[in-house]
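FYI, not all chains are in this one, though none of them got moved.
Just so it is clear, A, B, C and D label the chains in written order, and each chain counts residues from 1 on its own.
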Amino acid sequence: MTRILLFNPNTSNDVTDLLVRVARPSLSPGSELLHVTAPRGVPYIATRAEAAIASGIVLAVLAEKEGSFDVAILAAFGDPGLGGARELMPVPVIGLAEAAMLSACMLGQRFSIVSFSRALGPWFRDCVAMHGLLDRLASIRLLDGRFASLNTVQDEKEDHLVELALAAVEEDGADVIILAGAPLAGLATRVRERIPVPVVESVVAAVKQAELLAALNPKKASAGTFRRPDPKPSLGLSPALEKLLMSKPGATQS
Amino acid sequence: MTRILLFNPNTSNDVTDLLVRVARPSLSPGSELLHVTAPRGVPYIATRAEAAIASGIVLAVLAEKEGSFDVAILAAFGDPGLGGARELMPVPVIGLAEAAMLSACMLGQRFSIVSFSRALGPWFRDCVAMHGLLDRLASIRLLDGRFASLNTVQDEKEDHLVELALAAVEEDGADVIILAGAPLAGLATRVRERIPVPVVESVVAAVKQAELLAALNPKKASAGTFRRPDPKPSLGLSPALEKLLMSKPGATQS
Amino acid sequence: MTRILLFNPNTSNDVTDLLVRVARPSLSPGSELLHVTAPRGVPYIATRAEAAIASGIVLAVLAEKEGSFDVAILAAFGDPGLGGARELMPVPVIGLAEAAMLSACMLGQRFSIVSFSRALGPWFRDCVAMHGLLDRLASIRLLDGRFASLNTVQDEKEDHLVELALAAVEEDGADVIILAGAPLAGLATRVRERIPVPVVESVVAAVKQAELLAALNPKKASAGTFRRPDPKPSLGLSPALEKLLMSKPGATQS
Amino acid sequence: MTRILLFNPNTSNDVTDLLVRVARPSLSPGSELLHVTAPRGVPYIATRAEAAIASGIVLAVLAEKEGSFDVAILAAFGDPGLGGARELMPVPVIGLAEAAMLSACMLGQRFSIVSFSRALGPWFRDCVAMHGLLDRLASIRLLDGRFASLNTVQDEKEDHLVELALAAVEEDGADVIILAGAPLAGLATRVRERIPVPVVESVVAAVKQAELLAALNPKKASAGTFRRPDPKPSLGLSPALEKLLMSKPGATQS
């Protein structure tokens, strides 16, 4: 049985519930879905500053949960703290953006990212650059203006988001659309018939990529840039994170 | 039930058998594996010229099989004819190299491709460039010298290939190793303990990416650069391919 | 006497005739123009799938004609099968797009490609990328809508094509215009006075680049990525191509 | 009077003292140097995970100190949390790596980064990429092996570091050398005569770039990707950071 940890780095439990609802039907028989919500931070990470704040919290939560999962999904599009998590954890960790973008690459030459808030733009772009995928990016298209709540934004803005997707196809040359951001989970299925190119549902992509990684069953790197760092003392961090930083490479891996 | 067509664009049936043997254990319960071997071409595609020859044959075989599969794997590392197949087919098509490389991206920053014949170098490099992944490539390392047969090359050269992988990690900065080429299918599992970074088994990666694409259930693009081309007459091609080229977009899609 | 083979990979004899008519006046006294039309394929290659089909046919025709020419021009803008042909042939082979684009580089910083069918876009872009010239590309501008016939498209659409060229100069920053596609051969001369930057006639560029290569008289590479591949058996290919693939490097070169 | 905050994101007070000692002589008469050491984290940030942990702590400290400085220097080569700090703070924030690299650009075409621990490599490379300066990077050269203590590493390893610098010049084509990492502060002056190209002292570069930013007296962006984010509630963060995240753009700016 593969234990997949769906980890929402935002503090919004409703969004976690939504992610779980969308993720569950795509699980293979051999997979089990666990979930956790960030206990600290912001309800919805949207900026570089908020992503910086989330990065350390991501590591603290993963340190806390270490040993209870076989692969983790960082379920915030933008993948805060992904590099550090991949370095520190003995098991694979993937990002929601990473999973969606790599999956989109198999469905066309260039993808567009469509989401509900202009504030997300700089962080999303940094994320695409971090993954070395700028050449595959057609555009990032974001809604301007306010929305009533995270829980209902996908209903409230459905038509506007479809319009952005159509503009991305017609004006920016997108072959594939990614509806980005945890609060839009599940929307891809609803709007797919209104968009003339494939639409990637990020949560499904993440679950299946997690299963792929479990199937590949990669050993933890003891060389290369994602080898576990040497043990290091620390000051004022959470006990679990402090312990993980001090542990010897290999010691935490079963 | 998802019907996955494992299509070997090489003419070597033994290699097809090997691919099927390695692929089968990684299938999910809901997946069925079909296979086909190229009826024309060369036993093992290795050069730009051989890839050019294979490209048209790939389309002819896929046209012949159209309707009998839900997703196809082009099982030659180098992905001959992939773009054309993706454009023409109503269902997803992925390449063995593409699947392996995108999977490797989730396990480290840069991967190295290791294989058994120097002749493969230029084609492999073109393939990485085609997928826009040169920034993620640490190196391509290839064995020099002859080998006894395709069927036994992975046994004969196992130690040499491990040495190349170690050199890629130590000298080229590889975070991940891809043992590339259909004749090396299954080798990753055997040598993983001798290599200090994750080793991607391409065939497993391809099967799981095929299942991912089936789960995403993308519609066939009617816009963007992978929309079906308009109907076109042709001269001297196989009946199935001629018919497919003449069909109206959407007509072949269930 | 330099024997230049003008090879039309499309099946349309009328287009071949046009190409020959435009090419002939630019021949130097020491050059002789031969020509051949693809016996199989499509009347006009426009998509990735059609280019994939053409690639193998290109090699089969060149294998058939081997020994009868000193340099070959692949006269379809997009250069299908060029890499394989360059690898396999003992004499130089150039593409129509390659010749036009490299020539354009000497007349300005960035060029735009203008042609008559939207379907050509993805293939043209792949071609520019293959030649490593994306930094020199200002834009690809293509007509939308149908045209009466390949033979008359340059007359029918002359004004529209000039408008696209003007837009490329004014809006995209083009220093040079390439009117791309074999059916537009000869148009550059007719419209040059209506366009405020240099216009490259691809066929003339290709003839003169062919003469340049003949003057350089390069030896066939026995090293590097365009060395002749080792002899290889094949299945079901044309006798000439099968024989060429089986021949020893150097054996076919005078 | 310009108040420059020298902020050491590492927890090592000795390193802070060293930074201050090296920085002070380069201050202009109109500048005042303040300093602060991270109260939580690790003694010396070296990996992606440690940088992720530091990112949030950097913002918390800057929020705490907000109003008491006119420009801040993040004095860890690697610039943890820089983007978020630049976004959130009403005054300029620069990184030690950023200041050193941009200064090096004025002294040659390509620079090499030389430091004392192999563990720093991946993070340093990510940092160069984040600043868009990979084309200006000749190499990163790092010492292997252990050192006695952070406080004395520059003395202990002086000769080895000079050897790395010489190798960077001779083998990698470096026009300029950056001795990177806060524990090497002051070393550049000592070894400059032994290295045949300019050596950048990062701390001096940072102080003078801070003065430059003060002289430019830039207004806080209210548009673009570094505009202050909208007010946002948060959970479990430090009071100062929570308050800053909830403040209206402009409210904190005098």
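Heads up, the rule we're going with is that a residue touches a chain if its C-beta (ideal position, glycine included) is under 8 Å from a C-beta of that chain, and two chains touch if they have at least 3 such contacts.
Everything numeric here is computed off the predicted structure, so don't read it as measured data.
Each protein chain is a copy of one sequence, and the assembly as a whole in this entry counts 6 such copies (shown in place: 4).
Simple rule for what comes next: only the chains that are shown with their structure count from here on.
Traced through touching neighbours, the fewest hops from chain A to chain D number 1. Any chain that touches chain B and also touches chain D is listed here: A. Most remote from chain C, judged by the distance between CA-atom centroids, is D.
The mean-CA centres of chain C and chain D are about 53 angstrom from one another, to the nearest whole unit.
Per-chain Cα centroids separate chain A from chain C by 45 Å.
Rounded to whole angstrom units, the spacing between the C-alpha centres of chain A and chain B is 27. Residue positions of chain C touching 2 or more other chains, listed in rising order: 122.
Taken chain by chain, the contacts run in an open path, each chain touching the next and the two ends left apart. Listed by chain label, the pairs that touch are A-B, A-D, B-C. Contacts from chain A toward chain D in the complex involve residues 11, 39-43, 46-59, 81, 83-88, 119, 121-122, 125-126, 129-130, 225-226, 229-230, 232-237, 241, 245.
In the complex of the two chains, the chain A residues touching chain B come out as 26, 28-30, 86, 92, 94, 98-99, 102-103, 105-110, 131-133, 135-136, 169-170, 173-176, 192-193, 196-201, 204-205, 207-209, 211-213, 215-216, 218-219, 221-227.
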